[in-house]
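Structure first, then comments.
Only one protein chain is missing; all other protein chains are in place.
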Amino acid sequence: MTVTPGWYMTLAAVLFAIGLLGILVRRNALIMFMCVELMLNAVNLTFVAAGRALGLIDGQVSVFFVLVVAAAEVVIGLAIIVAVFRQRSSASVDELSGLSG
Amino acid sequence: MMTLAQLGSDVSWMAIAPELVLALGAALVLLIDVQFKPKTGGSLAWTTGFVLAAAFGFALAQWLRLADIPISERFPFGRMVIVDGTGLLARFVLLVVTGLAVATGWRLFERLGRRRAEALALILLSAAGFQLMAVSVHLVMMFMGLEVGSIALYVLAGITRERADSDEAAMKYFLLGSVASAVFIYGVALTFAGTGSLNILEQNQFLTQNILLAPGVLLVGLALCIIGLTFKVSAAPFHAWAPDVYQGAPAGLVGYMAAAAKVGAFIALWRLVDLGFPTMRASWAPVVAGIAALSMVVGAVLAAVQSDVRRMLAYSGVAHAGFILTGLLSGIDGIRGVWFYLAVYTLQLVGAFGVVAAVTGASTSRSAISDFAGLGRRQPVLAVVFSTLLLGMAGLPLTSGFIAKFGVFQDAWQAGFEWLVIVAVLASVIAFFFYLRVIVTMFMEEPSGDDHASVGVVARWVLALVAIVTVVLGILPAPLLELAGDAVAR
Partner (left out) sequence: MIELLPLVIALPLAGAVFLHFFGRRIGEPASGWIATLAIGAAFVVGLVNAVPAFTGELHHAEHVAIWDWMPAIGASLEIQWDALSVLMTLVVTGVGTLIHVFAIGYMHGDPRFSRFFTYLNLFAASMLTLVLAGNFAMLFMGWELVGLCSYLLISFWYTKPSAAAAGKKAFVVNRIGDFGFMVALMLIFLNFGTLSYGGVFERAGEVLTTGTAVAIGLLLLVGAAGKSAQVPLYVWLPDAMEGPTPVSALIHAATMVTAGVYVVSRAAAIFELAPAAGYAVATVGAVTALWAATIAIGQSDIKKVLAYSTVSQLGYMFLAAGLGGYVAAVFHLMTHAFFKALLFLGSGSVIHGMADEQDMRKMGGLRKHMPTTAATMGVATLAIAGIPPLAGFWSKDEILGVAFEGGTYGQVLWVVGLITAMLTAFYMTRQWVMVFMGEPRWDDGVHPHESPRVMTIPLVILAVLSVVGGLVNTPFRLGLEHFLHPAFEGIDLAHPSEEMSVFAILAAVSVLAGVAGIAVGYLVYNRPPARWTKFQEGFGGLWTAWEQAYRVDDIYGATIVKPGKRLADAAAFKFDLPVIDGLVNGAGWLVRTVGSKLRVVQTGLVRNYGVLFVAGVLAAVIWMVVAGGGV
């Protein structure tokens, strides 16, 4: 039994789906944000697996870019979450429903 | 035609000069703020204006000698960036929109105090990001542009952080936006797996040379890419964030936030589907058409029941996204109509939010329609400008909006999407009434409560100019249409 790149890609898809599901079911902004990170890492895994299978360096290189973006999002995301937490003493996104309709 | 591999891979600073100028300008704004600690925003305003003008100048210089640039130099940076008319036009629009947004929303920047430098820098950076997005033919590059632009917007949405609504808008925008970004980049990864390339042009080359037996992964990837981009343009059903964000974010910034993301994402979407995947047209066209139809209907119907002008404009933006997608469906020729639509609509959008900011305050959230009652008597200039812009958005003949709508409808009809055009016309009819309602409120109803409306001299002139342009382009669209036609040809 050999582990083909397809397996990795399937795993990545599963991780991505878990991340997406997490967004739907969790209330805590921080956890939701971690789910986004999970999705981005699933993307990284896909890139690496595909790059490896195709014999192209592009896949691995792309991962760096995604990592950088993820880091930038972390900075901004945490800042926003902190700002919200200061206002409302809660990180639950369900509190944030003042705007609707 | 040379093969792609032969095309240049050298560095061309000129090709990304406008973006470099914007990024340096952002740094300059921050430096000036730190060094001189200006009390008023005057020096920062001038710096911003200068930076935008310089970026525009670089883009213009490139436009003027575009015909002389050989094809071998059209794809610098290892074929990541494309030098073409469409990209340059996108820059023109974005730079103009940015300038207008800063000018009309200046009240907000004044009120932000020392944070105004951050806000200006973020605006400049996000403009650079969306511009990069519009000129990239490499999907990771496109993603970088998207993120640079979007992350700046997340911050801008919450820049008045002492207000709860602003926080909420920022949080919603950030969470949903980053999910959409993840979806987009996952799509990129899957198309990479499917085609063996991240370059749009190479992907197209691969698809024309190979017959795919099992295009499943590629199709999923393409679908996810399209979804990621349609999210940014607030097309239904990926639009849910837009009304809340438009309402919650500071009024002086919403116009820019809405317009800039639309320009970048629509041009990128066009590049993706029409330059990269024309071979799979049969797969994506129905889906894009479905998104377009849903956007038009949902946008128009929901806009009709809003009592807040900003939410109304947000939903009408959803409908407009549908109209522009309609134009996108007509293939490579459709870009002319799409571009014209984008140009006139983003202009109107920024102008309209400029008026909203003037009427209900630049840093507030919520702008009830009733706040506009009697505006025709209190601020006749603003009322007339706003009416003109709304009628332009409604697509009344003799405004630029009519020419724009007519153009995309005609393209789509000829491309065989008759049913979509019929839906679009119905949506336009519905849309007409809710725009009209605001106008009626402004001119027919008595003012209620206090009068907060105030507008600076610069903003007043800029807004009047936007309204005049809307009318002039409605009567004399030929120059701009030719420009758009030129851009496609180059």
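Which chain is which? They are A and B, in the order written, and residues in each are numbered from 1.
Here, a contact is a pair of C-beta atoms (placed from the backbone, for glycine too) under 8 Å apart; a residue touches a chain by one contact, two chains touch by 3 or more.
Nothing here was measured: the structure is a model prediction, and the numbers come from that model.
Colleague: Which of these touches the unseen chain: B:W284, B:W339, B:F353 or B:F372?
Modeller: B:W284
Colleague: Based on the whole complex, identify which of B:V298, B:V438 or B:V469 touches the chain you can't see.
Modeller: Answering carefully, the residue with contact to the hidden chain is B:V298.
Colleague: Quick one: which of B:L222, B:L269, B:V438 or B:L463 touches the chain that's been left out?
Modeller: Spelled out, the listed residue whose C-beta touches the missing chain is B:L222.
Colleague: Mind listing the subunit B residues that contact the chain we can't see here?
Modeller: Counting only subunit B, the missing chain is touched by 171-172, 175-176, 179-180, 183, 214-216, 218-220, 222-224, 226-227, 231, 236-238, 240-241, 243-244, 280, 282-284, 286-287, 290-291, 298, 300-302, 304-305, 403, 410, 413, 430, 433, 476-478, 481.
Colleague: Can you list, in ascending order, the subunit A residues touching the missing chain?
Modeller: That gives, for subunit A, the contact residues 20, 23-25, 27, 32, 93-94, 96-101.
The criterion applied here is as follows: only the chains that are shown with their structure count from here on.
Colleague: List the residues on subunit B that touch subunit A in their complex, please.
Modeller: 140, 143-144, 147, 151, 154-155, 158, 161, 164-165, 167-172, 174-175, 178-179, 181-183, 185-186, 188-190, 192-193, 196-198, 217, 243-244, 247-248, 306, 308, 311, 365
Colleague: Please output the residues of subunit A touching subunit B within their complex, sorted ascending.
Modeller: 9, 12, 16, 19-20, 23, 29, 32-33, 36, 39-40, 42-43, 46-47, 49-51, 53-54, 56, 58-59, 62, 65-66, 69, 72-73, 76-77, 79-81, 83-84, 87-88, 93, 96-101
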